[in-house]
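Okay, structure first, notes after.
Shown here: the complex without one of its protein chains, the others still in place.
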Amino acid sequence: MPVEIDSHYDVVVIGAGPAGMTAAIMLSEYDLKVAVFDEQAEPGGQIYRNVQSAGNVLSTVLGNDPYSRITASHGRKLVDRFVACNASYFPQSLVWNLESLSCIAVRLNNTVHQTSARYVVIATGAQERPVVFAGWELPGVMGVGAAQIMLKSAGALPQTSPVLYGSGPLLYLYAAQIITSGLLPAAILDTASTRGLIRSLKYLPGALRAKKYLKDGVGLLKTVSRSGVPNYKNVTALNAFGDSMLKRIEFTSDSKITHIETELLLSHHGVIPEIQLLRAAGAESDWSESAQCWQPSLDKWGASSVEGLYVCGDGAGISGAYSAEYNAELASIDILYRAGVVVTSERDRLAAEPRVRSRRDKAIRPFLESRYRVPDELLHPSGNTIVCRCESVTADQVTTAVEQGCRGPNQVKSFTRCGMGACQGRMCGPTVEAIVSGLTGCERSEVGHFRARSPVRPISLGTIASLDPS
Amino acid sequence: MSFPQAGLVMFKTVCDNEKVEIFVDEQCSSVPEGVSVAAALLLLDAIPLRHSKVDQSPRAPYCLMGVCAECLVTIDGKPGQFACQTVVQSGMRIDRALLHDGEFK
Partner (left out) sequence: MYWYTDFIDLPGMQVIKQHPFTSSADTIVVGGGLVGASIASGLARVSRKVTVLDGDDTDFRSSRGNFGLVWVQGKGVNSAPYAQWTGTAAKAWPDFAAELLDTTGVDVQLQQTGGIDYCLTEAEFHAQAVKMQQVHEYTEGLFEFQLLDNKEIRALVPQVSEAVFGASYSEQDGHVNPLKLLKALHISMQILGCEYLPNQSVINIEAQAGGFTVKTKNNRFVCEKLVLAGGLANTELAKKVGMSVPLRPNQGQLLITERVEPFLKIPSIHIRQTDEGTLQIGDSHADIGYDDSTSLQVLAMISRRLLKIFPHLSGANVIRSWAALRVLTPDGLPIYERSEKWPNAYTVNCHSGVTLAAQHATVLSRWIADEELDNVQGIINEFSAGRFSDV
């Protein structure tokens, strides 16, 4: 592992999940000088988290769950290839400022290093879609993604039977994983509407091109239904209650109000690209109505609106771990071409296979997006429900700001402090946009989004000051 | 093991990893090696791990992947650190950002 960050690289890759690792492997195979910066202590990203050191953890907990075993085995191979490649890998490093390709600021060991690159590949992955409800800030309410990280990184299961709330593949994957390991969820509250299910059927033929996913999905659903866990459908109006900890939830399912006493509620509503760094770098993003999120504006190679800046993996648009590898290959191939390493014909030859695979792999997305579409009413909270956890700003306060004339998220932020906290608007941004859109009738694409700025994660004054003035 | 403002133990590990000792609010605790500080605090009964500086409400980690900023604690004297992005080290000192008699320490 290198100790020093050089002042220049051919390519800087940000993130060491499947996309970042794939790009680093491929680019360094062609002798480009590559640096990989990643926040975690080990490579793998979220999907292959601790796949190296904690292989035993997963097998202990999950026994013979085939899905987890295959994923882990694929991930381990990728991590091994990454570790063996010639890219300089800097774990526990943070690219917090990306003002241009010639000015990339990295925090490593509480010191800032400045570096530059001809090309930058952002592979920072996804975040869980924040869907707010009354009481979601209570201890005892967490993301399903967080619970799965507990499983992958610490071999840890909830102490008590959790209630799982939301929709999407990860919700059922996690349910199946804990059921396999002997813990039954207290209930599953599925928010996917019957309408969404019907709508999704027209995408089913296309999805058949990605049979593997359908098969996996059916397997997960079977595991869950066989377990006998109560599975509430068409769930809306969830409220979480408790003084200092979660005690009880209340929700409506098929028009009937139900109460459950629980100390752990795990929420999941799909994932969205984490594009804070991309935005801070000045690259453009587009609103996707089908995916219900902002996605980077990219060409077919993954090149963004900023010259030399590429995005791949889930950060380019949610498509999963395998697609992440394919689109990382495509981005790498274009970089090789633009760097003069391969000629046009070679580029197109190299790209043929990943492009076919990528298309096939993504064939499931329209089906999933419509099957697990988040119902609009969940995206428009009201009353005292906290929208901005950091600054404790409520839905009412955001609504009032709109009534006072705020027409965009940035003016709402100025009026309410919503988005000014340490998460930098990642948790409240989508909700603020949805509220503004809902009240004004403006399309989400017109409403816009928070402007992202450096640092993309809080960083101390002392660390910033440590930059070499030259 | 118990903490002054003890909550519930939310997670239990079923693996017998090597353990390291850390200090949470000056109490010595044993946690699995290689996990994040946030994971360690969830495995101990160290929830909530902060109170909101805005409305004093108790908070716990939400995302565990560096997004939500709910897990900000003081690590080895440095305040405002993301517990979920920091791996536990033997001897590490972690102070939760809790209110004591209505005030932050």
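Letters A and B mark the chains as written, and numbering starts fresh at 1 in each.
The rule is short, and it goes like this: contacts are C-beta pairs under 8 Å (C-beta built on N, C-alpha and C of every residue); 3 or more make two chains touch, one makes a residue touch a chain.
Because the structure is predicted, anything quoted here is derived from the model rather than measured.
Student: Pick out which of A:N97, A:S167 or A:T394 touches the chain that's been left out of the picture.
Tutor: Within the whole complex, the residue contacting the unshown chain is A:N97.
Student: Looking at A:T124, A:N327, A:S370 or A:Q424, which residue reaches the missing chain?
Tutor: Candidates A:T124, A:N327, A:S370 or A:Q424; residue touching the omitted chain: A:Q424.
Student: Counting contacts across the full complex, list the positions on chain B that touch the omitted chain.
Tutor: 53-54, 77-80, 104
Student: Even though one chain is hidden, which residues of chain A still touch it in the full complex?
Tutor: Answer for chain A: residues 97, 99, 103, 105, 112, 114, 282, 402-411, 414-415, 417, 420-422, 424, 439-442, 448, 451, 453-455, 458-462, 464-467, 469 touch the chain left out.
Please note the rule applied: only the chains that are shown with their structure count from here on.
Student: Which residues of chain A touch chain B once you look at their complex with the stated criterion?
Tutor: Touch list, chain A to chain B: 39-41, 46, 50, 53-54, 56-57, 60-61, 92, 127-128, 137-143, 145-147, 149-150, 153-160, 181, 244-245, 263-264, 274, 389-392, 421-424, 426-427, 457-458, 460.
Student: What residues on chain B touch chain A, complex-wise?
Tutor: Per the touch definition, chain B meets chain A at residues 7-15, 17, 32, 34-36, 39, 42-43, 47-48, 52, 54-55, 57-70, 72, 78, 80, 82, 84-85, 87.
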